[in-house]
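The structure appears below as structure tokens.
Of the protein chains in this complex, one is absent; all others appear in place.
Chain IDs A and B follow the sequence of writing; residue 1 opens each chain.
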Amino acid sequence: MTLLQDFTKGFIKENPVFIMALGLCPVLAVTTSVENAIGMGLAATFVLVGSNFMISLIKKLIPAKVRIPCYIVVIASFVTVVDMSMNAFLPDLHKNLGLFIPLIVVNCVILGRAEAFANRNNLIRSILDGFGMGLGFTLALVVLGVIRELLGVGTLLGYNILPLGFRESPMLVAILAPGAFITMGLLMGLLNMRRKTTQGAE
Amino acid sequence: MMYYLKLAFVLLVIAGLASATLAYLNGKTQPIIEANKKLAELAAREKVLPGASAFERDSLAVEGAQVSDSLEPLRLQDDSGGGMFFYYRAYDKDHNLVGYIFTALGKGYSSTIQTMCGVVFADDGALELNAIEILYQGETPGLGANAVNDKFLGRFNGLSQLLTTSRLYVDKDGGDITSITGATITTRAIVNSIREGMNHLPAPPVSEETPEPIIESAPVEPIAPVVLEEEAA
Partner (left out) sequence: MQFMGSVFALAITAIFVQNFVLSRFLGLCPYIGVSKKLDSAIGMGMAVVFVMTLASAISWLIQTYLLNRFGLGYLQTIAFILTIAALVQFVEMVIQKTAPALYKSLGVYLPLITTNCAVLGVSILNISEGFNFLGAVLNGLFAGLGFTLVLVAMAGIRERLEQAEVPQAMKGMPIAFIVAGCMALAFLGFSGFKI
């Protein structure tokens, strides 16, 4: 596998959200607006790259028996760094994401990549993998965010997109909890359909 | 045995390094976070009561008060004074009492909403709500979270207390405040908390005398107990 593939596989082919169904909680919880989606995605990407880098660096020093606790400490440190710097420099975004910042620790994408990839591969590949997976995660969040904000509020990134009549009585359910689940289910179904047809063509 | 010691040692070193890094970063970011909070608080005060430059903290004992000290709006536990109602007397540059500021706490759909309220004195000596600002809310984005928009906040400008006690209810409860689309609970929480707070505030002083000059950082003198007006049932 080339370095480029290490980077790009996370986008679609091994997308952590749509294909592997990992890290679902923040995906559904914070995608009520595109802005929150981007913020969450980038925060998770930072943690992913950081923890993949760190773990790949120290993997030889860690005895196999305590590797999971060690990973958790490394990941939790990066999460706290994100938490503190976001609170200091982007207080509004921090308020919106709230509880889901510390919960990046238990995002299975991050621990999963540490265990499945960074633990076995060299520094450069691990960083690329973390970066690619992080961007794939962000992509999934943004797709969901765009759909839900557009249908539920009628805006994108706060800018008015749909006509006033729609914005005054939008499809509220899209930003409520049920909308998150249903959008996610339909998107996964759509991806399945696409995969089926491309496989059929081959 | 040596093996287990090694395991514990590695874990300890990693945890120690992580804690040290975080302690360092915490020292760097904490002042900024505090400063941001202070700035936000000041900006909110300026918005709800423009022109006031000095503030003096005061409190009343109120049974089961759900109103916080507005300087530390995030501390909701009992130690900020269970059953105490905190408010600020606001003075302009010439040390004239121009109004009160208080922070109302109302339990909304998914968070306790903190609303800063600026109260001025109307010509007839009644209390009038000048403007409000949401300091904190964790309501559903797109619904309850719309409470921070000026379109909603503007509905509260210039309500007199006469209106407050009887008409300051959500429209669904028979009042005059139109609730946010799809977020009656949020609106009700805000409206009810403001109404309660307004009811706790002391009546404006009758005399026109200029009060003693106040320096903001001066320690607040113990204040004689303020007699509360009989509340409208």
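Just so we're on the same page, a contact is a pair of C-beta atoms (placed from the backbone, for glycine too) under 8 Å apart; a residue touches a chain by one contact, two chains touch by 3 or more.
Since this is a predicted model, take the numbers as computed values, not measurements.
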Identified contact with the non-displayed chain, of A:Ile12, A:Ile38, A:Val106 or A:Val146: A:Val106
Residue among A:Ile12, A:Ala29, A:Val146 or A:Met171 that touches the chain left out of view: A:Ala29
Footprint left on chain A by the chain that the document does not show: 21-26, 28-29, 68-69, 72-73, 76-77, 79-80, 83-84, 99, 102-103, 105-108, 111, 173, 176-182, 184-186, 188-190, 192-193, 196
Chain B, residues in touch with the chain not shown (by the definition above): 15, 18-19, 22-23, 26, 76-77, 109-110, 184-185
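The rule we apply is simple: only the chains that are shown with their structure count from here on.
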Between chain B and chain A, distance of the C-alpha-averaged centres to the nearest whole Å: 35
Sites on chain B touched by chain A in the complex: 3, 6-7, 10-11, 14-15, 18, 21-22, 25-26, 29-30, 32-33, 36, 40, 136, 138, 140-143, 181-182
Sites on chain A touched by chain B in the complex: 32-33, 36, 58, 61-63, 65-66, 69-70, 73-74, 76-77, 80-81, 84-85, 87-89, 91, 95-96, 98, 149, 152-153, 168-169, 172, 175-176
